[in-house]
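Can you keep this structure in mind? I'll have questions shortly.
What you see is part of a larger complex, with each chain still in position.
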C-alpha cells in the first residue's frame, strides 16, 4: 500500500511508546482490555521516542499520545510546546491523585521507576549505598553506566561523594563528574547504549555492577536472569503519558488515559512493567521499593531546565 | 580487447544531455533536505550555533577521532577485502559462488543483531577474550574499546567492499595478468604493476564507501564502544534526541558531513585519476624491486599463503557473528547471550505467533526492492553523468550523491521528513522507499561506477553503428556487460534499505513498520533473543534467494577465459 | 551517379596529431572504395568520421547526398561498420553477435535465423555459431565481426582492415564474396586495407592517405600507372623514385640519372626542364650479372646486390648503384645465379616508367 493512510478514521488512537517488555505490558494490561471496552482502535507505535521531537519541531504528526517517557522529558517537551495542555487531562491528573511533583498540563505521570544499583549474579553481594558502589575494594569489577544521558548518574555520584539528598539540587555537575572520573580511573567502565543493553551487560557478566533501571531489572529478575539489585538510595523518576501537539483524536486520548489511570488497570500495568505507582499511598507496588525510605526523587524541573547544558558537560566528560 | 574501436573518442556516443539534467535534478533533490538541516542550524546571528560548537574543545576532538577511526577502519577493510576479492575473482565458479553467497547473506542479517553478537563475542566472557587469555596477551576485553568498534565495523563493511572489488575483476584484468606473466613478471610484479593499478578505481570506491559508512557509524560504536570512543554521530544523536538540542545537532551534522566530503574528495583526488601517473608506477616498482630478489616460487607461495590467510580471517570475521546470532536465537532466557544452559525454541514460537513480524517482512521486501531499483538506476545515471561532465561539475554531482551517507541519518532524516510531509510522502511506503533509495544512493553509485569507469565504450560504438538506439544499447549491451556491477549495486542497496532505521523512523511515521524498525524499537527496551530469530530466519531465506540470484545472473566475473586472442 | 559518401574539408586533431587534415572525398553510390596509407595516417579516423563516431573539428560529412551534422548519432546514419578490432559482444554467442543488427531492427526471427546462418556459412563459421566469442581464434573473431557488419545488408558499408588476420586462400575467397555481395546489393563499400593487391582486386576507386591527407584518389590502375607524387608512387606502386636530368634531342628526350642510368625516354615535348623525378617499378628494372666480357652499355649502370628476398614465384632484389638504391623484381628462375654482394649491370625498361 504505497499511499498515505487516511486520517479520517476518527476512532483511531495512535500511541507512541517503547517496544519490548514495556510494550508487551502496556498492550496486555491496558490497550487490549481498553479496546474491548471502547470502540477506539489503538495503534501502538513502538518507535519511541527519537522521532517525536524532530517531527513535532517540523510540524508533523507524531501520534496522539506518548507513553513511557520520563517526567523530565515530558516537561522539556511541554516547555517547547510539543504537548497539548488539555483541561480534561489536568482534571484527570488531579482526580487520580497524582502527586503534586508530577503534575503539569499535557501530562499524566502515574508511575515511577528508579536508577538503582545492580550486580551480576542472582545472589551477588550488593552495595548498600552509592558510596559503597564507589568502594572498589569491596566491590571489585567492571561498572556499567548508560551513555545517552547523565540523568540519575550525576545524582548517584554526588550522593556517593557525600552530598545530602536535600542539597542535591541544583546539581554540582563538576563535582559529580570528578566523582565519576574516580570511578572510571579505578575500574573499567562500560557504557551501555540503552536500558536493555545495561541489563544484558549485567546478566552476561560483562559488567559486575551497574547503575540501572529498576523496571528493567524487575523484568529480568522475573525472567530468572542472574541479576540482583537494590532500591537502596534509588533515584526515583516519574514516568508516564503526554498528549502530543497535533493529536488527531484528543477525545479518544482522554478516554484512554481515563482507563489507563483507573487504579486497578494502573496497578496491573505497573506490576507487569516492573514500575511503581506514583501515588504515595499505593499498596501494590513492589514491597522492597516502597519500604526503602532512602530513595531520592530526581528533580523533573531541574532536568527540564538544564538538560542541554548539563548534557554538553556530560559529552565533554565522556570523551575526554 | 576491443580497445581499438574505443581508441577514437566518440563524443556522440552516450554523451547525452539527459544525464546532466538528471544529475542536476538529483543535486536539487539531495540539496532540499540538506537545506532544511542547514536552516535548523541557523541561530541568531546565523553562525552562533557553529560558534558555540567551536567553543567546545571536545567537538573538534570528537570529529578528528571519528575520522581517524574511519580511516583505520577503511584501510583494514580494504586490506582484507582485496585478498578476498582476488580469491573470489580467480577461483572456480563453485567456490566463487559459495564465497559470494556467504558475503552477501551476511548482510541480510540485520546489523543491529550482529552488533549485539559482537557485544557478546568481544565481552569479558566471549570467545575473543578467552583466546586472548589463552595466548596470554595483556590487556582486557575488546568490548568498550576503539579496537572493538573497528573490528565490528570491519565486519560490517567487508561484504560490500568485497562485492565492489570482485565486480571489477574482469576478463581483461585476467588477460593482462597472463600477458604480464608471459613477459617475465613474477607474482609480486604482476600484483603491484598490473593487478593493483587495474583495480584502483574499485579500491578507491571501496575505500570511500568504507570510510563514509565508518565515519557515520552509530550502531557499532553505540553497542561496542566505550565512553571515550563516543563518535560524532552518537553525539549528534544525543543532542537531537536525548538532550533536546536539535540546533546543535544540525550544526554538528553539517560540520561532520563537510569533513567527510572533504576527505572523500581528497581520497578520490589522490588515487582516483583514471590513469595511474608515472610517479605512482615508479613507487610501485620500487616496492617490487626488493621482492624480485626472492625466488618467484617462494614469493608465489608466500603471496598465496598471505591471501589465503587473510581470506580465511575475513571469512571468520564475517561468519562467526552469524553463527553466534543463530545460537542466541535458541537461548532459553531473555538475554542476548550464547546459550549455555540448554536450548529453547521459545523465541521462535513467540515470533511465529506474532503476525506483525510477517507483515513487517512484506513491507520491508516491498520497500527494499523499490529502493534498490531506484538507487541503482540513479547510481548508474550519476556514474554516466560524472563520466562526461566537466571535472568541476562532476565533483559537485559526486558530492551530492555521496552526501546522503555523509550527512548523519538523524538529521538527514529530519530534513527529508520536513520536505516529504509537505508533499504528502511522509508516512507512506513510497516515501520510505524514496528515503532508502537516497540512503543507498552512495553505495549504489560507488558500486556501479567501479564498473562504468572501466567499461569499454567500444561495445556501445559497435552497437550504435549496427543500428542500436541508445535504449537498445542500454538493454542489450551495457546492462549485460555491466551486470556484475549492477547486481552488486542492487544487492548492496537492498542491504542498506534492509538495515536502515534512523531515516525510516522519520519517514515511516506511525504507519509503516519495517523489520529493522521493529527490531530497533524492541531492542531499546528489551534486547532479547527474540531479535535473533528473524535474523536466523533471514539467513536461511536470503541465503537461498541469493543462491538463485547468482545462479541466474552468473557471477561477477565470467569463467570461460580465453587468454589473449582478439 | 549519386554520391553515397562525401566529406568536405574534414579536420580532426588529437593534440599535436592531425588525424584528418582537410579531407575531401566523394564516393559514388554503388562503388567499392579502398583506403590505403601508412599506419597511423588516419584511415580509421576517416571511417569513424563517416560513421559518426568521431566528431570532426570542422568540415562537412554527407551521406546519400544529404549533409549529416555531427549530432546525427551513428545509429541514425544507416551505415554498417566493422572496426579494426573485432569488438564482439562478450556476453553473446557468435550467432547472437551476428544477429544483433537484425534484432535491433526488429527483423522477424525466421529471417534473422536464415540470414545469420547463411552469412556464417559463407565465412566458414557454421560450426562456431554457439561458441562464445572469447573462445575464438583471432581470425575467427575477425570473420564474426565481418559477418555482423554485413548481415543486415546496409547500403553503406565501412570495413576497417576486414581481412588482415586471415590466411591467403580464405582471404581471397572472402574478397570474392565481398565483391559479389557488393555487386548484388549495389551497396557502397569503403574498405581500409594495407594490402595493395587487395585494393587492386576489389576497388573501383582508391584513396591513398598520408598524415591525415588524401594524396591521390582514383581507380587503382590509374594510381598504379600514374601516381601524382613520389609518395603514391612508392607506397602504392611499390616503385623506386629516382631523379635525373633531362636530355632532350630534337623530339626525343630522356631522363638520365647521375650514374648514367637512363630512367625514361619519350618522344614529343618534355613536360618540363631540369631535374625530374621518375617512378620505376621493380619489374621494369633489368639486372644481369656483370661479367668481364659484358660491359655496361649506354643507359645502363653498374651496381651491387644488397639483398635478395625470395618471395615465391619472383625474387625482389635491392640493388645499389653509386648515387641511388633501386628495387628490382626478377623471376625466381632467373635469379638463381644472383646473390648478395654480386656486381650487376642495371638497366631500366623505360617504356613503363612514369615522370612525376
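Worth pointing out:
Should a chain be cited, it is by its letter among A, B and C, assigned in written order, with residues numbered from 1 in that chain.
As a working rule, a residue touches a chain if its C-beta (ideal position, glycine included) is under 8 Å from a C-beta of that chain, and two chains touch if they have at least 3 such contacts.
Predicted model only: the values in this text are computed from it and were never measured.
Taken over the entire complex, each labelled chain kind is present as follows: A x1, B x1, C x2.
What we mean here is this: only the chains that are shown with their structure count from here on.
Centrality annotation: B (chain centre taken as mean Cα position, compared with the mean over all protein Cα atoms). Inter-chain centre distance (chain A to chain B, centres taken as mean C-alpha positions): 36 Å. Chain C has its Cα centroid 90 Å from the Cα centroid of chain A. Those residues of chain A that touch chain B in the shared complex are 1-5, 14, 16, 18-23, 43, 45-51, 53-55, 57-63, 73, 76-77, 80, 142, 145, 147-149, 184, 188-191, 193-197, 199-201, 203-206, 216, 219-220, 223-225, 307-308, 311-312, 315-316, 318-320. Note for the complex: chain B touches chain C at residues 1-13, 171, 458-459, 461-470, 472, 476-477, 480-481, 483, 558, 560-562, 565-566. Considering their complex, residues 56-58, 61-62, 65, 116, 119-120, 123-125, 140-141, 143-144, 222-223, 225-228, 230, 234-235, 237-246, 248, 333-337, 366, 410, 413-414, 417-418, 421, 424-430, 433, 502, 505-506, 508-511, 517-518, 520-528 of chain B touch chain A.
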